[in-house]
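Shown below is the structure under consideration.
One protein chain is absent from this view; the other protein chains keep their places.
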Amino acid sequence: MSHQQHDNTWRLLQDHLDEWVNLSKAHTSEGHVASYIPELANASPDILGICIMDSEGNTKVSGDSDFPFTLQSISKVFTLILALMDNGEEIVFSKVGMEPTGDDFNSMLKLELVEPGIPFNPLINAGAIAISSLIKGNTTDEQIDRILHFFQHIADNPSLSINQHVFRSESDTAHRNRSLAYFLKDNGVLDGEVDDVLRVYFSHCSVEVTCTDLARMALVLAHNGVDPIRKRRLIPRRFVQIAKTFMFTCGMYNASGEFAMNVGLPAKSGVSGSILTMVPGQYGIGLVGPALNRKGNSTAGVHLLGILSQEFDWSLF
Amino acid sequence: MSHQQHDNTWRLLQDHLDEWVNLSKAHTSEGHVASYIPELANASPDILGICIMDSEGNTKVSGDSDFPFTLQSISKVFTLILALMDNGEEIVFSKVGMEPTGDDFNSMLKLELVEPGIPFNPLINAGAIAISSLIKGNTTDEQIDRILHFFQHIADNPSLSINQHVFRSESDTAHRNRSLAYFLKDNGVLDGEVDDVLRVYFSHCSVEVTCTDLARMALVLAHNGVDPIRKRRLIPRRFVQIAKTFMFTCGMYNASGEFAMNVGLPAKSGVSGSILTMVPGQYGIGLVGPALNRKGNSTAGVHLLGILSQEFDWSLF
Amino acid sequence: MSHQQHDNTWRLLQDHLDEWVNLSKAHTSEGHVASYIPELANASPDILGICIMDSEGNTKVSGDSDFPFTLQSISKVFTLILALMDNGEEIVFSKVGMEPTGDDFNSMLKLELVEPGIPFNPLINAGAIAISSLIKGNTTDEQIDRILHFFQHIADNPSLSINQHVFRSESDTAHRNRSLAYFLKDNGVLDGEVDDVLRVYFSHCSVEVTCTDLARMALVLAHNGVDPIRKRRLIPRRFVQIAKTFMFTCGMYNASGEFAMNVGLPAKSGVSGSILTMVPGQYGIGLVGPALNRKGNSTAGVHLLGILSQEFDWSLF
Partner (left out) sequence: MSHQQHDNTWRLLQDHLDEWVNLSKAHTSEGHVASYIPELANASPDILGICIMDSEGNTKVSGDSDFPFTLQSISKVFTLILALMDNGEEIVFSKVGMEPTGDDFNSMLKLELVEPGIPFNPLINAGAIAISSLIKGNTTDEQIDRILHFFQHIADNPSLSINQHVFRSESDTAHRNRSLAYFLKDNGVLDGEVDDVLRVYFSHCSVEVTCTDLARMALVLAHNGVDPIRKRRLIPRRFVQIAKTFMFTCGMYNASGEFAMNVGLPAKSGVSGSILTMVPGQYGIGLVGPALNRKGNSTAGVHLLGILSQEFDWSLF
């Protein structure tokens, strides 16, 4: 993209972002805040905030951009990257596959039905739990510390921390995730203790961020692993490529195909109503809108990204 | 059945049971001892023993009839009965259904696919775990005690006890059962703590018996809940009816239909290679043959019951 | 059963059958007439009729016992028997299994998921279509003639015939059955042409009968293949045994377990609202009540059989 294009984009965002956010905010009423984790159920459904960051760190923000929220499934992208950095592709892909599933994010059907019973990809819950078990560390605490530091490093924000209320809330209620984990254990996919692996998993899901943090993290992916601000490579390019491919094919739960069609960018959503996405080579984008549609994605957030993608012709295809 | 018939049966058993056991023993080599519970894997594959008990407590035994083994899934029949006695039909059938599944005994497919996500019947693992949670008791230990005493009572054998080696072996390795239990917890089927419920479940699976104990327990079912020896009703008739119906339609895992066709008696098998069955109104039968066929039933045991059913025209149809 | 018992039963039926039919009729409003075959949708939902026939051919009838209806799935029992008589057990059970499925009667899941891809049993649609293909005959017409004559022979009613309106209605609308048949063809289960096999299948489903015909046919099964009136063996005993076993485990669609629990007799239902059942060794029973419950069985009919089973302690267990 030329400077000219960037200037145009930036000016249009200046003039219209608030308007587009307001337009999208009308769609919050179509969704519902996630209730299966009690602590998440407290979020106000009509929140919508966004931050777009360019490669010099300039930002355009609108709406509730200071609202803090937990990463939830967005964390899966970065634990996948860390697991790849810790273990390499061969080990990682002996534990999880590369294919979209078409099933719900917490489905166990394919674990039972499809040999060899490994999760189809690292972005469904089963896959992300398997990935959590691969993070290096002599103890569970060390694994969690390494993940947190990695997230802080990517976000360039040493104050990122785990929201302990959300962590406990998840940990107390996540029977389905325990079920998944024991199934994986039975299939020989998990090496450690289920309780330890889940502590790692719930911890990285519970890291608290803002839209600006998300945009900052996305910016590194948008630049293939090189932080354009610090001008340093933080992640090997191949691992970013892997992460972005998964985000494109499976990042938005089983509405990933629809999102690819209508927005056309690699993205990952979380049940906190958050979405991390990026314009490759250019912008990092973070947003939050806790009211979710039936597939588990932020209703207003998906709508807003649809507007932006159309206005700026951002679809990869 | 007339006395005449009984005398004939008894004489033929006297003359031929050893021969039929030997014939069936040849089929032990077609099966394999269960390996998923390490302690069970130690059983010798060529064992075969049987005990047939008439309504006066006379027995015909043959083969390794003294071999001790754990009840495993056979216990599910009696915990179902105790749960019915503790709670009544309405509560029990709000937690488990009445239908055969056609799936493996540890399958989770229907829990995910079929509303309302309760186990299809009390004899698959998911159902039996749900039933374990329904046994009355102020503590888990009290639940286990009540079950053990009930089993002792039915078997008229106060020395029945839990094989602690098998219990620990099951408890340490049963990841799939934990997965099932957490899935049930997530679906709202289990009230208590998963660890507690599984302790109850593994305990009753680990009660050690002999063929004679099985035959004695079966005799009570054969007489619709009245012990013909002690001449006392031990179980309300309706609950025996329920138990026997389930044994007929789902008692032999997903080979229940084939067994119904070829033997035609209510029966329940366990992965210890044990089978409890009965000739209604007449005999209680217990057998053990640890080598299992692909569906999880004793190869030699099924063969032997096929011979007996044909010789004595025991099929209900 | 003693003569005394029979006399008592017969007297109670004389005195109370109308009352029980009326009681049950109240339940017709809970169900809905099958709509997927247009011709069936015309039946009046508040019809309920029953015929009970003893071994001398005496009958107790009540309600709309003259109402003519088509056999639908009840015919599957008799085509199974004819296929067994034509081919023997080995060939028949190379094409269909012996197990209940827990799935809907027209489900294709297990054909895709469970090797070797043959229908689980002959009473689900897939199985019954496979059975239709096994009926001997040089032409499709000859197959259909042989089936019709067999039905007439069992029912002792040479005027039984195919209702051509229903046949055409089924044939025109049964896309799901065509789908099943082509799946079977692909799995190598069907030898003939799909259109021919389905013509056989729809023909035997469309044979029109009354409750008295059903009771007469059931009487032959109740007496293990010997017609107690004509005093002739019409079916080898083993094949009746097979049929009754399937009726008990899979005869009432995926409510077979519940029916076994609450009525406890071998039975087969059809979407015309008909049920054929029997008291082994004694009575043949036919009924019709077109309003169906969610599982596809006559609501009022199931209710009425529940009353009868309880009053006369007819459950096999």
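As written, the chain order gives the labels A, B and C, with residue 1 at the start of each chain.
The rule we apply is simple: contacts are C-beta pairs under 8 Å (C-beta built on N, C-alpha and C of every residue); 3 or more make two chains touch, one makes a residue touch a chain.
If you're wondering where the values come from, they're calculated on a predicted model, not measured in any experiment.
Enquirer: Which of the displayed chains are touched by the chain that has been omitted?
Expert: The omitted chain makes contact with A, C across the full complex.
Enquirer: So which of C:Glu19, C:Glu112 or C:Asp191 would be touching the chain we can't see?
Expert: Hidden-chain contact among the options goes to C:Glu112.
Enquirer: Considering the complete complex, identify which of A:Ala26, A:Ala41 or A:Met98 is in touch with the unshown chain.
Expert: A:Met98
Enquirer: Out of C:Arg176, C:Arg230 or C:Arg294, which is the one that touches the chain we can't see?
Expert: Touches the omitted chain: C:Arg176.
Enquirer: If the hidden chain were put back, which of A:Val189, A:Ala255, A:Ala291 or A:Leu308 would touch it?
Expert: Residue touching the chain left out of view: A:Ala255.
Enquirer: Given the full complex, what residues of chain A touch the hidden partner chain?
Expert: Residue positions of chain A that touch the missing chain: 97-103, 110, 120-121, 240-242, 244-246, 248-250, 254-258, 260-261, 264, 266, 280, 315-317.
Enquirer: If you put the missing chain back, which residues of chain C would it touch?
Expert: 107-109, 112-113, 175-176, 178-183, 185-186, 194
Keep this in mind: only the chains that are shown with their structure count from here on.
Enquirer: Count of steps on the shortest touching-chain route from chain B to chain C?
Expert: Contact-graph shortest path, chain B to chain C, evaluates to 1.
Enquirer: Just list the two chains that share the greatest number of C-beta contact pairs.
Expert: After counting contacts between each pair of chains, the winner is B-C.
Enquirer: Distance-wise, how many Å sit between the C-alpha centres of chain A and chain B, to the nearest whole number?
Expert: 48
Enquirer: Can you check how far apart chain A and chain C are, centre to centre, with Cα atoms defining each centre and the answer in Å?
Expert: Taking the average C-alpha coordinate of chain A and of chain C, the gap between them is 55 Å.
Enquirer: Got the chain A residues that touch at least 2 other chains?
Expert: In chain A, 113 touch at least two other chains.
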